[in-house]
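The full complex has more chains than appear here; those shown keep their coordinates.
Chain naming follows the written order as A and B, and within any one chain the residues start at number 1.
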Amino acid sequence: MNTIEQMTRTHPKDPEGVGEKVRACIEACGECAQACTLCADACLGEEGVADLVACVRSDLDCADLCETTHRLLSRRTARDDALLKTVLEACAQACRRCGDECERHAGHHEHCRVCAEVCRRCEDACRDLLAAL
Amino acid sequence: MNTIEQMTRTHPKDPEGVGEKVRACIEACGECAQACTLCADACLGEEGVADLVACVRSDLDCADLCETTHRLLSRRTARDDALLKTVLEACAQACRRCGDECERHAGHHEHCRVCAEVCRRCEDACRDLLAAL
């Protein structure tokens, strides 16, 4: 049982524990924020940085949105599912765009290839949760 | 001419400068993030904090979303207006909810009264920009 599971199971406003899809989405957003921050910096360090400007930009946007989505999802007290749905939609769009952009460079840069995969997983986790809310 | 104006006027990807509505929205989001962070903490410091839990929560969400919207709006290179629209919609919803919640306590707490006003202005700025995109 990882930290998120341990903590969400004892939340006072969620006695059965947070649903599995919420927990999966919290984890996916955390991992994606991490991957995008790493990828943006790795792109900046490449000799061909001029060809990676759109990738840096979509990485930065995706990292910011994933962190914010992660925080909102983690808050279970007095929550507002209508707001959460719009935020999840925005996060899924950012992941889609960043995944597409990273995929274009996947053949040349391993960090882009891994980041694209992580973005796909996070987009899926957001869409799964959206369908369940 | 303030800092945002000075800087946005010289952006290489935006020779005419960032549009007035974008700049107004960047400023409104920055102010709203600030007000919500202050209001969350002031609520935590009140004796009747138990009645202000929903207010703290909506303040924290609104601060996070306003900061992320602020960052995405400030990035003009390789931008994606479709993503920006969903983010602005989410930000406007967070401001609406936080403004409504703060207004309920405006008679008792000056910080909630001021924060409600700031949230209204930020919601309007997001809606104005959404209509123009």
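By our rule, a residue touches a chain if its C-beta (ideal position, glycine included) is under 8 Å from a C-beta of that chain, and two chains touch if they have at least 3 such contacts.
These numbers come from a predicted model, not from an experiment.
A.B. asks: Quick check on the homomer: 2 copies visible, but what's the full number in the structure file?
C.D. replies: Counting every copy in the complex, the total comes to 4.
Throughout what follows, only the chains that are shown with their structure count from here on.
A.B. asks: Could you give the separation in Å between the centres of chain A and chain B, each centre being the mean of its C-alpha atoms?
C.D. replies: 22
A.B. asks: Touching chain A in the complex: which residues of chain B?
C.D. replies: Spelled out, the residues of chain B in touch with chain A are 53-54, 57-58, 60-61, 64-65, 67-68, 71-72, 75, 77-80, 82-83, 86-87, 89-90, 93-94, 97.
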